[in-house]
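Beneath this line is the structure, given in structure tokens, with notes to follow.
Every protein chain but one is kept in place in this view of the complex.
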Amino acid sequence: MDLFDILLSASFWAAAIRIASPLIFATLGELICERAGVLNLGIEGIMVAGAFAGWIAVWAGLPLWGGVAVAMLTGMMLGLVHSILSVPFGLSQHVVGIGLTLLATSLTFYTYRVVLPEVSSPPKITAFQPYEIPLLSDLPLVGPALFSQTPLTYAGFILAALTALVLYRTPLGLAVRAAGENPSAVAAQGLSVTAIRMGAVIVGSGFMSVGGAFLTLSAFDSFFFDMVNGRGWICIALVVFGAWKPGKAVMGAILFAAFDALQIRLQQTGIGAVVPYQVFLMLPYFLSILALVVMSRRAEIPAALMVPFNKGER
Amino acid sequence: MSTENEAQVVLRLQGITKRFGPVTANEEVSFDLHRGEVIALLGENGAGKTTLMNILFGQYTADAGSVELFGQPLPPGAPRAALDAGVGMVHQHFTLADNLSVWENIVLGVDHLSGLSLKPRQVKSRIRALSQQFHLKVDPEAKVGRLTVGERQRVEILKALYRDAKILILDEPTAVLTPQEAEALFATLREAISTGLSVIFISHKLHEVMAISHRVVVLRHGRLVAERATDDSSREELAALMVGAEVTAPSIETAPPGAPLLALSQVCTPDHGAAPGLKSLNLTLAAGQITGLAGVSGNGQAALSDLLSGLISPTRGEMQLAGEPVKSWSPRNAIAKGIARIPEDRHKTGTIADFDLTENAILETYASRFSRRGWMNWAAARAFTKDLIKTYDVRCPGPDIRIRLLSGGNMQKLILGRVLEEAPQIILANQPVRGLDIGAVNYVHGELAKARDRGAAVLLISEDLDEIMQLSDVIHVISEGRLSPSFARGSMRPEELGAWMAGHGFDAEAPDAA
Partner (left out) sequence: MRLEPIASPSPARRIVPPALAMAATFLVAALLALIAGGNPFAVFGLILNGAFGSKFALLETLNSATPLIFTGLAIAVAFRAKLWNIGAEAQLYAGAVLTVILGTGALGLPSYLMLPLCALAAMLAGALLLLGPALLKTRLGVDEVVTTLLFNFIFLLFVSYLLEGPLKDPMGMGWPKSARLTSEARLPRIVDGLRLHWGFALALAAALLVWVINTRTTLGYEMRAVGQNAEAAGFAGIPVTRVILKTALLSGGLAGLAGFSEVSGLKGALTLDLSPGFGYTGIVVAMLALLHPLGVVVAALFVAAIFVGADSMSRAVGVPSYIADIMLASALLFMVLAILLTKFRVRRD
């Protein structure tokens, strides 16, 4: 199969959308945090925790959407920890985020070992099955690619649309956008910057953990330790690449996922015999760095990102 | 000026007291505001005016005292309550989000956060109506980041009017306006009063206070020291009440120009977002003279200041120092060539907040004077700082405390001292007395005059036209990156300078295309 064949195959694009789905959730989550002015470097750990929490809840007997809910709540609690430290206390968002990633990851692994002490391989669950949307899934190429995905993928796209709607057309979204640009403007209009920023971080973290749960509940059907493997960091690059706009961020996630799907398939082709497989695996990370460099003009960066708001500071 | 409904008290402040640690910002302040009245809240920097208004507006909670609005007590510490009760505040530092449009900034926080729609069309049409009524021309769809300072202030006022403010508080509103824009503002205020609004106007500019207010309330060191009907008072009396003593500003005599120490010819620098670069600028700074640069902020002062500070180089044109063309340019080179820079923002650019006084004092000279081959000489640095503290009257416990603990005035004195000790040829003073109390203001002005008398060339950049006119031997106006011709001391009236500040007169001077 050569490059052209790959790009025209429905299975390629279906894989791309599937790979993009956890990225979409997590990128939206980070976008909401950053729009409000908070960099959330806990994203990697929150995704790990969400992947585990959703999976273990389903293994313990909850239905799949129950698992998703548990994952979301886990993320929101972690987001609460982050927001308490980074917003009212104004601690360094770099340190809080990295500390949270370490904490969430180690708590996850600890809980795993406590709950499943003797397992040699992690138990499997019955994951979300693809649901073919009637009529639409029969369209050529687009059908299998877009409309034969799991319900959780559909939820991701709906969430993206909802996020854009709320962000740009509601008073709440306006307040979030203002909080990340000039929190004094928000305070002067009688709103609480603290509440808005904390709320954004909590909600955003909930999205991130659902992104993690996608890996265990939809993409795969089990949890393993290296599962997230840097996806969280890639989502941070995707937010920048999407210029902090939900629509562009989703596009970026799909583009990135397409490259990822491509490198997996290219390993099977003639190129794969010559180039070491590690090079292919490196490509997604290089791409992310490239995305950051390309977007380094950064006129759209929220002006108050990472700047704590201390009321009445002269 | 007559007031209507004089008996109707819309605002009553009773015994307001507020402390920040050991500092008492307000002490037992009480006064009334009547319907349709304009009160000027007068006092020098640090007198407690902004704190008082922030309490009224709910940003702070008073330690004691009460606020009554239209007869109802105002719950403390709740900006929402103040806004809902009809108080609108136009802050000194504008509270606008640059990435949002005018209408979005105005409607921010008005609807409940659970609302489902922003209703842009209704909002915009209401803004247009208010705009018309109050002579506040602004385009609701424009991105705030692209607006001029005057336009931004109009948006700030519209924010308050949109929320049906009955009491309008303006904090130093004319600090950033040309005289003509200030007149337009007063027209807006008169319109507002005629519709029944009341206004509190914070200022330290006496001629404006006399022009627009019915009553004056004077604060000094947090206390209300006097209340006067404006018609019954005079500028001299108010000035004395503000300071508590007879005020004499240092008298500056005009000096004839010496040799040109700095010459810019046809200098151009690039624009930086909304801030214009310099456009074919010609400027000469002569020894022994104070050259004042008047202008509304955002007209190229930053570009000129950055240029002389060494932060940027001209893209076209030539810069000469003492007759020699400048080849390579950087802050270090500027310092080496004898340029002393007093930056506009002492907190952001002038000092490092958590460094102690010694570390701040040697910020520019550590490499040339207080180190050898990469090793720091802290003993010499500390001794130098101790001398500096004594010579320049920096009130502090010692050279080892973090500079953030110093008051603005003392910080500025240290900054002044560290550059003046190098016996500079050229002094760039950018808003040198912004935010300082009158004692510090006179000190700084005195030092600049002394430096001038020693033969230095001083470039004074200030938004305060009074300051420029009082101190300068020679005045230029900057507008959109272009420089006016020079005007000798005393040759221009404020309105004439104001016309140049608004951009008039430059067209006749249209520079050559290349």
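Residue numbering begins at 1 within each chain, and the chains themselves are lettered A and B in the order written.
Heads up, the rule we're going with is that contacts are C-beta pairs under 8 Å (C-beta built on N, C-alpha and C of every residue); 3 or more make two chains touch, one makes a residue touch a chain.
Just so it is clear, the structure is predicted and the values come from calculations on it, not from any experiment.
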item	value
Option touching the unshown chain, where B:S66, B:Q266, B:S371 or B:S407 are the choices	B:S371
Residue among A:I98, A:M251 or A:V307 touching the omitted chain	A:I98
Touch criterion as defined above, residue of B:A187, B:L405 or B:A488 at the omitted chain	B:L405
Where the missing chain touches subunit A, by residue	41, 81, 85, 88-92, 94-96, 98-100, 102-103, 105-107, 109-110, 113-114, 117, 194, 229-230, 233-234, 236-237, 240, 276, 278-279, 281-282, 285-286, 288-289, 292-293, 296, 298, 310-312
Touching residues on subunit B - with respect to the absent chain	20-21, 60-61, 77, 309-311, 330-332, 334-335, 341, 343, 348-355, 359, 363-364, 366-367, 371, 374-376, 404-405
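Rule of thumb we're sticking to: only the chains that are shown with their structure count from here on.
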item	value
Partner subunit A, residues of subunit B touching it in the complex	54, 58-60, 78-80, 82-84, 89, 91, 93, 95-100, 104-105, 107-118, 159
Subunit A to subunit B touching residues, read off their complex	169-172, 174-175, 177-178, 181-182, 184-191, 300, 302-303, 311-312
